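Complex shown without one protein chain; remaining protein chains in place.
Up next is chain A:
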C-alpha cells in the first residue's frame, strides 16, 4: 500500500511541452520543416537539412555529435541524389528504399514518435508528398573504453566492467550468455530526460510474476529525471523505510550474467555503469564474484569473515560502550585494568569518545571521496597522524577507542556491495546510543528489532531474509559456499531423500 501511494504521483512535467506529440506529419515538406524548427528550436547542434531543389524535395534532420555524419553522406544522401538524378519516374514512396543502411528504418506519422529517436541519435527523413516520416538509426558517439570496475575489484576473475553506454553493456552480457532466452525489454523513464532503460532477463528462468512486477513498476514510474540506477531503485522499491538495499547494484558483467542465469532480473540504463539486480536476499550481499572463482574451502572461510566483519561494523562500538560502561565484569581482569589505565584522565564518557571518533572518521571518509586527488596525501596525513595519534596524546580519547573505531571502519569496507555497508554505518550510530543508555539490554532489543525488520522486508515481493527465514532447502550458497558438486554427494542425496 505504501508502495502504491508513492508510485501514483501526479504527472509533473509541463503539459504545454507535450503539445507537439500529436502533430501529424504533413504531405507538404515545408510544413514539416516549420514544425521541426518550432519543436527543436534554434539549437546549434540540431541540423535540419532541406533539399528543396530536387525533383522530390526532402528534409533530413539529426543532432550533430550523436550520429555518424559520414554514414549520412554515404548511405542516405548519396544514394538518394544518385537515384533522383538517374531515374525518370521518381515517386515519393520509393525514395526511402534507396538508402543503404543495415539497421531497420521505421515509419512514423506523428511528431511525438520522431522527436525522441532523433534526440537519441537517429536520423529523421521527411519526404515531400508523403505523410510519413522515417527514422534511421545511425547513432555514433564517443564512449569510454571498457575498464576494470573500480567499486568491485577481484584478484581472480574478469576485469571488464560495465560502462556508461547501454549498447556496449548489452554486448558484454550477450558475450557471457549466448542463449536465445536472454531478452532485453526496452522502455523510457523520466519525463524530461527520457532515459533508455533495459530490463534484461532469461525468458525460461525468470519468474514471470516478478518480471511483470518490475515492468509494471517501471511503467508507472513518474519522475522528471533519472541519471543513475539508485534513482530508479529508490522510486520502485517497495520498502520505503529501511537502511538495507533491496536491489543489488553492480558494475561487473559477470555478476549480472550470473544473476540472469539464476533467474533474476537486471535493470540497466543509459548513462551509468551500474546495473540493478532484483530480487535479492540479505545473504546475497555477502556473495562476491570471487567466491565462485576460487576453491570452495577458501570461499567458505572468506564468506564467514565477511559475515563477521558485518557484525563487527554494526556492533563493535556499541558492544564496547555497553561492556565498558555497564558490564565491566565481562572483561577479563588484565584487560579491564589496562582499559582502565587508558581511561585515566580521559574527560569524556566512553559513548562521547566513540561518537567523537566515529564522526571524525565519517568526516575523513567523506573528504577522502570528495576531495580533488592532489589533496589526498594532505588529508591522509592530517587524518592518520593528527587525529589518530594526537587525539590520544592530548588525552581527548583513549587508545582503545581508536582501535575499536578503526577496526569498525576497516570491517565496513569488507562488504562487496558499497550500499550494504552503508546500512551498517547508519545502524551503528543507533546501536551506540542504545548501548550508552541501557547497555547490553539495549543491544539485545536492537538485535531483536533488526531481525524482525529484516524478516519483514521484501524485494520485488520476495522475502528478503529467505533461505534463513523462511528457511529453505537451498542452503548450498548462503552462509557457506558449498562445492559445486555438493548436490552429487551421497550425503546430500541421502539427506534429500529423507526429508
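Heads up, the rule we're going with is that a contact is a pair of C-beta atoms (placed from the backbone, for glycine too) under 8 Å apart; a residue touches a chain by one contact, two chains touch by 3 or more; residues count from 1.
Everything below uses one rule, namely that contacts and distances are computed from a predicted model.
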"NitT/TauT family transport system permease protein", "Ger(X)C family spore germination protein", "NADH:ubiquinone reductase (Na(+)-transporting) subunit E" or "Extracellular ligand-binding receptor" - which is the UniProt name of the missing chain: "Ger(X)C family spore germination protein"
Residue in contact with the excluded chain [from A:152, A:272, A:324 or A:408]: A:324
Candidate in contact with the missing chain, chosen from A:72, A:182 or A:346: A:346
Residue among A:149, A:253, A:442 or A:463 touching the omitted chain: A:442
For chain A, the residues touching the chain missing from this view: 324-326, 328-329, 333, 336-346, 349-350, 392-393, 395, 398-399, 434, 436-439, 442
